[in-house]
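Please read through the structure below; I'll follow up with questions.
As you look at this complex, bear in mind that one protein chain is not there, while each of the others sits in place.
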Amino acid sequence: MTNEQLIEQLTSANPDAVVKQGSQYPEITVAHDKLHAFMQNIKSDSSLAFDYLVCETGVDYPTFIQVVYHLESTAHRHFMVVKANTENRETATLDTVADIWPTAEFHECEIYDLLGIRFNNHPNLRRYFLDDTWGHPLRKDFHDDIHVVER
Amino acid sequence: MAEFSEKYIVTDEIKADEYLVNIGPQHPSTHGVLRLLTRLEGEIVHNVEPHIGYIHSGIEKMTEALSYPQIVHLTDRMDYLSAHMNNEAVCLCVENALQVEVPERVKYIRTIFDELQRLASHQLWWCASGMDLGALTAFFYGLRDREDILDIFEETCGARLTLNYSVPGGVMFDIHPNFQKSVKAFITKFRKKLPEYDKLLTDNIIFQNRTKGVGVLSKEDAIAFGVTGPTGRASGFSCDVRKHHPYSAYPYIKFDEKMGTDGDSFMRWKVRMDEMWESMNIIEQLIDNIPEGDFAVKMKGVIKLPEGEFYQRVESARGEFGVYIVSDGKKNPYRVKFRSPGFSNLFTINHIAKGWKIADLVAIMATFDLVIPDIDR
Amino acid sequence: MAFEKYDFTPITQSIHQALIENVSPLLTTIIEWTIIGVLYLLFIAVFGLFLVYAERKVCAAFQQRLGPMRVGPWGLLQTIADFIKLLMKELITPKSVDKFLYNLAPFIVIIVPFLTISVIPFAPGLQSLDFDIGIFFVTAVSSVGVIGVLLAGWASNNKYSLIGGMRSGAQIVSYELSVGMSLITMVILAGTMQVSEIVELQRGGWFLFKGHIPALIAFTVFVIAGTAETNRGPFDLAEAESELTAGFHTEYSGIKFAFFFLAEYINLFIVAAMATIVFLGGWMPFHFGDWAAFNNVMDFIPGLVWFFLKVFGIIFLIMWFKWTFPRLRIDQILTLEWKYLLPINLFNILLMATMVLLGWHW
Partner (left out) sequence: MKSFFNYIAEIFSGVWTLLTGMKVTAKYFFTPWKNVTQQYPENRDTLVMYDRFRGEVIMPHNDNNEHKCTGCGLCENACPNGSIEIISKSIVNEEGKKKRIIDQHIYHLGMCTFCNLCVRACPSDAIVMGQKFEHAHWDRSSFTKVLNLPGSKIMEGIKE
C-alpha cells in the first residue's frame, strides 16, 4: 500500500485522529484512550497488518509526553508512525501494547525508566537502566548536579 | 489494571527444586556486563530474566547537548562492532532531513566500509561464540583475520574500532591510495581462510550436536519480538534493511538476503557464515568501481536540521539499527532515539531458552551475538 | 640386548645393599620410603610445572601465538613464577563453606596421582610398586579423585561449583567404565595384570601392533575416555569456563587451587603413561620386524627416553583435542559413553577374547 492509500484508509477509519504525511512516513496521532483498540485494529486488519513494531520511544514536550511507535508490515512492507500523547506530564499514563507486540514490553520498560510513563496493564514494568534513586533523565526538566556536567 | 510496583519483585514463587543463579554481570559468556537471572532445576533452565543497565552511558541524553557531527562520534561507542553502520545511520538521517545529496563516491565508500565492518563483526562473533562453546583456538583465528580489516580501517581513517569515518555530507577523509589494493588482498586471503572456519567448527560433529535444534525461534515469534538481523533471518523473517529500504550504494548492487528456515542456533550460525561470503561478494562488486569525485559535500559550519521528525534505518551487523531524531530547528536535536538491534534480540532469550540446559543457554547467547553497549546505550 | 645396560636395577640394589649393611632393616625401609617419597614429590612438582609450560606453548603454537616469552629465555621460568605467586597468595576460605570438607578436597585430589604414579615403570628397574594387580590398582585408585572433585563442588557452597562437581561426578563415574574396559581388553591379550610383566611381554612388539584391530579400537577408546577422566577439553565440563566460570574450583585460591591444577596435569601424565605401558610398550624401544641395524640403533636410546617420548606423544594428542574441539554438553558426554564407547568396548572385549583364543594375534 502506498503512503497516500494508507493515509486515505486511516483517515476514513479513524475520523477523530490526526493523519498526515510526515517527512518520510504517514503519521497518525491517536487519542490516548483509543490507542489500544486502534493498535489492535491495525495489527489484525489484513489490509494493514502492521505486525512488526520496529521502534517505540517517547518524547518529552512541555505539556505532555508523546509515545511514538514505528510500525512496519512484513506482508505489505508499508511503514507508519503512530503517536499517542499522554494527558499530562505529572501522572503520565498510557495503555500498554505489550499484549499486541511482545517486544513492546521491553521498550515500554525503557520508556518508563527514562521518561516516566506508566503503562497500564503492563506485565512487568520495572526500571531497566537506572535505580530508584534516579528521576527520569530524558525529561527536559531533569537536573542532576552530581552526574551531569553542563558546559 | 495490574498492581503496579516501583520495585522489581520476582513474580513467580521459586519452586522446591529450583534455584536461582546469577549469570553475570561478570561472566565469561555474557560478553560484557549483562546479568541473566536464571532459574534452574539441576541444569535445566526454567526462566531467564535479563537485567541490563550496568554500562548504561546515557548517550541519548548526551546527544541533546551536542551538535550533529558530534553525535556521530558518540554512536561509535554503542555497538562498537558495527561502528561504521551506526555513524552512517546518523549521517543519512541528517542528510535526508537537509535534503542533501551526497556524491556517488561517498555512497560507494560507505557501502564498502559497511560490509568490511560487517565482516569484522561477524569474525569477532565467530571467534567469540566458538570460545563460548569451548573451542578456544577459534578465538585466535577469528581475531587474526579481523586484524587485517582493522588495519585497512586504520590506514584509511586512522582508527581501528571507533572509526568516526562518516560525517554528515560525506566521509571524513578520502580513501587511502592503498585502500583498493589492501581490500582486494584481504578478500583473496580471507576467501581461503573462511573454509577453515567451516572445517574447524561448522562441520564439526560436536559443534553440530551442540547447536542443531537448540533454542528454536519461530518466524512468528521473531516478528513479534522484533528480532532482526541474522538472528531474525535465521528464523525466516525477511528483515534485511539493505534489501527492503536500500540506502547508500545498495540499490546498485546484486546480493542475496541470506535466509534460514529452522531458527535454531545452528541456522543463526549458518546465516552469519553465509553473510560473510555475501559481504565479500558485495565488496568485490564495488571495490573496482568507486567513481571519482568529492569525498564530501560542503556543509554549513553549524548544521541545523529543519523542524520535524526523521527516522533512518540501516542494517547493522546485529540487525536493524534505527535513528529517530526529533528536531526543533536548533543546532542540537530535541530528542534522539537509537533503535538498537541488540535490545530487541536480547529479550527473546527467556522465550527460547526455557527447557534447555545452561550449556545451551550459552550457545543461544553466543549465536545471538549480543554487544552489551548496544543494548544499554 | 643393548638397552639392558640402561637398567636401573643395579643402582637401586646397590643403594639397598649399602643401607641394609649399615643400619637396621626398619630404618632401611624408612629411609628408602623417604627417598622414594621425596623423589616422587620432586618429580610431580617439576613435571607438573613443565606440563603447564608445555601446554601453554603447545596451545600457543596451535593458535599462531608465541606463548609465554617474558620470564626467562622463551618464558621457561614463567610457570615457576606462577607457582611462586600461587604459593604466596592468600588462602581465602569463604564464609559459608563447609570448612572441613572444603579444606580436605584438594588433598584428596592431589593424593590420587601420588598413589597411581607408584606403579608406573619409568625405565627398566625404575618402579616402586610392582603388584600382580597393577592395572587393577590404577583403575581403582584413580577413581578416588572424583570424591575430591565432588567434595570441592559441594563444600564450596557455590552454585557454579556444585554444578561443576556434579557434572564431574557423572562424567568420571561413567568414563571409569570405558577406561577399565579398554584396559581389560589388553589384559586379555597380555594374560596378566602386573605392569612390569605387561611391559616385558611387549619386547617382541608393542601391543598396539600385536593386537591390531581390537587393540587399535581399545587404544582409541582409552585415549578418549582418558581425556574425559582427566576433565580436559572437549570434556572439561566440570570447569567449563564459559558456562561455570571455573567450575568446582571457583572458590579455591592459592596453593589449594594449585593442588587442583597440579593434579589435573599429573592425571594427564598418568593417563598418557598408562596408554604408553599398555599399548605402546612402556620403555621398550621401537622395533621393526627384522631390520637388525635399525633395531640396534633404537636399542641405544635409553628406556627412560623412550618412555617419555611416548608419553609426550600421547599428551600432545590430548592437548591437540583440547585446542581443537568445542566442548560437549553433559547429556552428550553421557550419550557418547553409554551409547557409543561402552557398546564398542563390550564388542571389542569379545573380539579380543576370540582373537586370543584362536591365536590370531602376532
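In this document, chain identifiers A, B and C correspond to the written order of the chains, with residue numbering beginning at 1 in each.
Throughout what follows, a contact is a pair of C-beta atoms (placed from the backbone, for glycine too) under 8 Å apart; a residue touches a chain by one contact, two chains touch by 3 or more.
Being a predicted model, the structure only gives us computed values, none of them experimental.
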Quiz item: Out of all the chains shown, which come into contact with the hidden one?
Solution: B, C
Self-check item: Option from B:19, B:54, B:80 or B:173 whose C-beta touches the chain left out
Solution: B:173
Quiz item: Taking the entire complex into account, which one of B:78, B:206, B:224 or B:346 touches the absent chain?
Solution: B:206
Self-check item: chain C residues touching the omitted chain (full complex)
Solution: 58, 61-66, 69, 320-321, 323-325, 340
Self-check item: Residues from chain B at the interface with the omitted partner, ascending
Solution: 66, 69-70, 73-74, 137, 144, 147, 151, 154-159, 162, 164, 167, 172-173, 176, 196, 199-201, 203-206, 301
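The working rule: only the chains that are shown with their structure count from here on.
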Quiz prompt | Interchain centroid distance [CA atoms averaged], chain A/chain C, Å | solution = 64
Quiz item: CA centre of chain A versus CA centre of chain B: separation in Å?
Solution: 24
Quiz prompt | Where chain B touches two or more other chains at once, by residue number | solution = none
Practice problem: Would you mind listing the residues of chain A that make contact with two or more other chains? | Solution: none
Quiz item: Across the complex, what residues on chain A touch chain B?
Solution: 22-25, 27, 51-55, 57, 59-60, 68, 70, 74, 77, 81, 101-103, 105-107, 110, 114, 118, 120-130, 132, 137-138, 150-151
Quiz item: Okay, in this complex, where on chain B does chain A touch?
Solution: 1-2, 4, 6-8, 11, 51-53, 56, 58, 60-61, 65, 96-97, 221, 223-226, 237-239, 244, 308-311, 313, 320, 322, 324, 326, 334-335, 337, 339, 343-344, 347, 351, 376
Quiz prompt | Parts of chain C lying in touch with chain B, wherever the complex brings them together | solution = 59, 62-65, 159-160, 163, 167, 233-234, 236-237, 240-245, 323-332
